[in-house]
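Can you read through this structure? Questions will come right after.
Every protein chain but one is kept in place in this view of the complex.
For chain A:
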Amino acid sequence: MKRNYEKVKAYSASRNQKKLAIVFLTPWIIGFIAFNLYPIVTTFCYSFTKYNLFQAPQWVGLKNYFTLFTSHEFYLSLFNTLYYVIFGVGLQLILALATAILLNLNVKGKSIFRSIYFIPSLMPPVAASLLWVWLLNPKYGLINTFLRFLHLNEPLWLISAEWTKPAIILMSLWGIGSTMVIFLAGLGDIPHVYYEAVEIDGGGAWSKFKNVTWPMLSSITFFQLISGMIAGFNIFTQTYIISQAAADKSSLGGIKNSLLFFAVNIYQEGFSYLKFGYASALAWIMLLIILIFTLIIFKTSKKWVYYRGE
């Protein structure tokens, strides 16, 4: 009798939970349809049309995709974006991990150093970009003043096509604070006995990193790699500000289009030239490339990502 009563109670609890779940999830469902599903499907449809926002979209079939695959700008923006994602995001992760390891050492004043390393990542992208345009000023900027002091080569940075991308990567390294903090949390979770075991076996610092730190951090690294890559594909604000601050404001892609990234290209084709159909085709190709990259990372992750408890 009592067991039956509990069963009935559990049943009504789960029914009440379902009712509340429906109430709680309704906003998400509406939002998902309105702000995600509808736009993705619509972008896909627009990509087969000529559309300038003022007239109804006109069906043009695969024309946008043909134009895209024969366009010099498309390949250039793809190259620039991959350059930034591979070197920029790669360096960001390596440097964030290295600074996290440095901060995890047993030293005094750790929290002061942590704050100093972290604060730049709070800087609004617009303000950070403006600051770096000034820092990288070839004549009066801090960076070249410093290089001059060391009698080193002084690049022209944002006004020479070959230095713009390294410049923007340098800029991005300044804001690795939040990535570093996540690594730092992961390092704090590694049990000390693991390191002691390596010491007993006579292993040094490199052996500790290779056999303990790296495998224990691999699931965090994996997450950071995926989110870093997606953020890398989205790079926009920095280029926009740099090209606005440049003397020649004709293109959003910076000097000789050396900063024409994928997202910049989409914005320019859509909102500057009002070619929304073509911009939609670009957006879908960008989505596909991100998907392919994500899948590749997922596939290879089985080889290097280690989950505790496995």
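Observations on the model:
Please note the rule applied: contacts are C-beta pairs under 8 Å (C-beta built on N, C-alpha and C of every residue); 3 or more make two chains touch, one makes a residue touch a chain; residues count from 1.
By definition in this document, contacts and distances are computed from a predicted model.
For the omitted chain of this complex, the UniProt record lists the protein as "Sugar ABC transporter permease", which is one of "Cytochrome BD oxidase subunit II", "Sugar ABC transporter permease", "Dihydroorotase" or "NusG domain II-containing protein". Touching the missing chain, out of A:Val85, A:Leu135 or A:Leu259, is residue A:Leu135. Between the chain not shown and the residues A:Ile30, A:Leu62, A:Ile94 or A:Leu152, the one that touches is A:Ile30. What chain A contributes to its contact with the hidden chain is residues 9, 13-14, 16-21, 24-25, 27-28, 30-32, 34-36, 38-40, 42-43, 46, 53, 99, 102-103, 105, 107, 113-120, 122-127, 130-132, 134-135, 139-140, 142, 145, 174, 177-178, 181-182, 185-186, 189, 219-220, 223-224, 226, 230, 233-234, 236-237, 240-241, 244-245, 249, 262-263, 266-267, 270-271, 276, 279-280, 283-284, 286-287, 290, 294, 308.
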